[in-house]
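Excluded from the complex is one protein chain; the other protein chains are retained at their positions.
Residue numbering begins at 1 within each chain, and the chains themselves are lettered A and B in the order written.
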Amino acid sequence: MTTSTPDDPIIRLVDVHKRFGDLVVLDGVSMGIPRGLTTVLLGPSGTGKSVLIKHIVGLLEPDAGEVWVDDVEMGRASMKQRYAVRRRFGMMFQQGALFDNLTAGENVEFPLRYHRRMGAAERRRIAAEKLALVELPEVYDRPTSALSGGQRKRVSLARAIVLEPDVVLFDEPNSGLDPMTSGTVDALIQRMKEQLGVTFVVITHDIVQAVTVADWIGMLSGGHLVAYGPTETFLQSDHPTVRAFLSRKLPEGT
Amino acid sequence: MTTLLAFVRFCGIVARASLSNPPPVRRIVEEAHGIGVRSLPILLVVSAFVGTNLAVQGYNAFAPLGGERLIGMFVALAGVRELAPVMVAAMVAAKAGTEMASQIAVMRIGEQIDALEVMALSPHWFLVTPRLVGILLVIPALTMISIFTLVLCSYGVAVYQLGLDGNDFIQLAAATTRPVDLLSCAAKSLVFGAIICLVSCFYGFHTRPGPAGVGQATNAAVVVSAVSCAALNYVLSEVLFG
Partner (left out) sequence: MIEGLAGLGRFALFGAGVAWRIVTPWWEVGETSRHVWQLVARCFLPVVAVVFPFGMVMALQGLGIFAVFGAQRMLSSLVSVAVFRELSPVLACTLVAAQGGSAFAAELGAMRIQEELDATEIMAIDSLRAHVVPRVVAALLASPVLVLVGSISGIAGGFVTAVYVKGEPEGVYWANLWALTSPVDVAGGLVKAFVFGGIIGLVACYQGYFATGGAAGVGRAVNNAVVIAVTVFVVVNYFLTTALFGAIGVG
């Protein structure tokens, strides 16, 4: 067995199964995500990484199995409990998922407007602060259509951290970015990790990014978690998919 | 059939989301304003020309019987009770309904709806409730405006093109349209408004990915809501006027 379990998991998946029609996406995934650390989930495209992350926030419900966030089981939780858990989450979306009819700054302010009681000036101050944190202080009044792909992701990140969440999820932070920009995003995640000290969950197919930012790494393949553990342990894994990924090749037949 | 079940479930979620939290007042005002302002111009044009045709039509039908004086009554019965509410529904479905469907579909494929969920905001509450309340606030007013325009324009045609007596027209139209009939029209329009909004938002929520998906969702929204309104109109007419 090449998977290990952390001592103090904030999120626990127990034997999660999910299929869409005939397509089995998750075939019994169990894992614990360590509190306060950065966990990276690796895997080739189409192996259900995004599906897994959507189970954690309850956007999808497992066909079988359980998803625990501390002591709440997301599948059985009422809508109210589920929303209470989600207030502890922030998520950076693959394409940003910014609201098109708002400016970049208004997007960042958005969660504050609905979850915090505060004046407009205070909201603006906090949003500007978060935009500065992702190194985009100048885009506050820009419409989202005027942002580049990398900027959209960073605004999405600012929005994800504006409520000071316990867990930040990153859905493919590097997809669609050129290598230069990818490097800056990695550095940004690294710096945010040091400043915020919260739990990060990153899904990516970019091995360089995984090794740069991760404390723990897991590898998803064919609906299974084939290897999982602290970065050093993971890199020693002799599982063929891991080896192939580390040498940036895919094994025959997958 | 599964679509129908999914739709019923969708309506249930919307109802629960709308009642569990106070509605976002600012968004309701925005939506009501948007729906009203954007639908009004086309509604005026269509009402005007349906009115003119109604007069010509009534004239052709009744003149052989020597009943062309009854045209005011015909306009009141056919135009006010039946055509105006359905026409308003059709145009609001075509204009506001398609907009709802395509906006929400775009938000779905851009993961903006997922983003709302992750931010612990119910997308039904945030996206559907304001549109529903907005359309319910606006559509009775649109129906009244449409009725007024329609009657005015058929009066114009009856008097100036067909050379009929204007006083007859007004007396008969007024005698046929009781205040309670106008209330019934408003009631009809409320039912239609709710159907249009829920159907359009439903198709937006359940769009397939890509530009083609958005197009199909928008297409389905307008057809299904227009057909449902027209079919339901008969039932409502039987209940309210029959």
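As a convention for this text, contacts are C-beta pairs under 8 Å (C-beta built on N, C-alpha and C of every residue); 3 or more make two chains touch, one makes a residue touch a chain.
These numbers were taken from a predicted model, which means no experiment stands behind them.
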Can you list the shown chains that the absent chain is in touch with? B
Which of these, B:77, B:115, B:128 or B:142, touches the one chain of the complex that we don't see? B:77
Residue among B:28, B:90 or B:195 touching the omitted chain: B:90
Would you mind spotting which of B:12, B:166 or B:210 touches the chain that isn't drawn? B:210
Hidden-chain contact residue, picked from the options B:35, B:164 or B:196: B:164
Considering the whole complex rather than only what is displayed, give the residues of chain B touching the chain that is not shown. 42, 45-46, 49-50, 52-53, 56-57, 59-61, 64-65, 67, 70, 73-74, 77-78, 81-82, 86, 90-91, 93-95, 98-99, 101-103, 105-106, 109-110, 161-164, 210-216, 218-219, 222-223, 226-227, 230-231, 233-234, 237-238, 241-242
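Here is the rule we go by: only the chains that are shown with their structure count from here on.
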Distance between chain A and chain B based on Cα centroids, please, to the nearest Å. 43
Seen from chain A, its contact residues with chain B in the complex are 54, 57-59, 79, 83-84, 86-87, 89-91, 93-95, 97-100, 110-111, 114-115, 156, 159, 163, 169
Residue positions on chain B within touch of chain A in the complex are 106-107, 110-112, 114-115, 117-122
